[in-house]
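Below you will find the structure I want to go over with you.
Only a single protein chain was left out; the remaining protein chains are all shown in position.
The first chain written gets the first letter, and so on, giving A and B; residue counts start at 1 in each chain.
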């Protein structure tokens, strides 16, 4: 046997490789080839509309409840769904203050992307949801936090819209940028732009 | 040889592994690491607008024609594109009936997300498509069914909007929920939220 090992080493054969070594080699090759983790989900919440916050929070909480590791990256209009419910005005100049007036903060006050009718549409949608036992987006957002879904506000668009950390709900993760979102999506089994 | 096999087993070497055993081991390790099937495509059809039903059905039919296994999960406004063409009103109360009036069913009557002009925009778009030999969304939907694309209505939003199975076109798959869509996307090579 000793002789055969020497021969194998000399000739580069796998004959004397242990099963553990083989499995480590294969695992390393798979890892290098595909850094993806089948358990990761990354959602980009671009929209602040009720009808898109809903699928975002439903997918996030359902995946997290199923044991997946979920991160939601809030950017652009989506940021307003993270603003505290009691905040009426955010921003640091007339432009960003105006934006906040037209995008009232928190998922609770989100409008619909169509058939908004000055807020009547969302009220009706919320009433329908209540009648059918469908959770409200703001409740799903709280549930997401309970389920350890990472909520990442986008730093660049926070700056753009004059939103500060204290304007936003507690328990958010550190603001992040596009590079962080991309690195996470590269490893994610599911990445959606909603 | 028999002696060497015993030695290998005792020392945990791979020396006496057969080629088949090796391939099975590697296949199992890859499978565990990545449950994804490169052949699966999952599309979430959130929008009922003509300009989004078009890419959804074009991607679905092109992928299926190329031999891929495609499922389209219709949710929210997207559900209305599954409603039968002859249905004018769906829903079980004034709210869901109103919704159906404003979202006339079937891909054939879908509006545009912008430049709708009370239906003139979609008519023009359809005329342009006809002139250029581009298939209509409702034809692509029928073609998708012929190509065995799975069409899944979302149970939760069907309930919300008071849509029943009999309001919808024939040949749909069983209504499904977010957990089913997520499980499928986890295995899919391509998952898009449209």
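Going forward, contacts are C-beta pairs under 8 Å (C-beta built on N, C-alpha and C of every residue); 3 or more make two chains touch, one makes a residue touch a chain.
Keep in mind that what you see is a predicted model, and the values were worked out from it rather than measured.
Enquirer: Of the residues B:95, B:143, B:172 or B:189, I need the one that contacts the missing chain.
Expert: Reading the full complex, the residue touching the unseen chain is B:189.
Enquirer: Determine which one of B:95, B:134, B:147 or B:183 touches the chain that has been left out.
Expert: Answering carefully, the residue with contact to the hidden chain is B:134.
Enquirer: With the full complex in mind, choose from A:50, A:140 or A:185 the residue touching the hidden chain.
Expert: For the chain that is not drawn, the touching residue is A:185.
Enquirer: Could you please point out the chain A residues that touch the chain left off the display?
Expert: 4, 7, 11-15, 17, 22, 25-26, 29-30, 33-36, 44, 46, 75-77, 95-96, 98-99, 102, 156, 159-161, 177-179, 181-183, 185-186, 191-193
Enquirer: Considering the whole complex, not just the chains shown, which residues of chain B touch the missing one?
Expert: Its contact residues with the unshown chain are 1, 4, 14-20, 22-23, 26-27, 30-31, 34, 36, 38, 41, 51-52, 54-55, 58-59, 62-63, 66, 68, 114-115, 124-125, 127-129, 132, 134, 189-194.
The rule is simple: only the chains that are shown with their structure count from here on.
Enquirer: For chain A and chain B, what's the span in angstrom between their mean Cα positions?
Expert: 21
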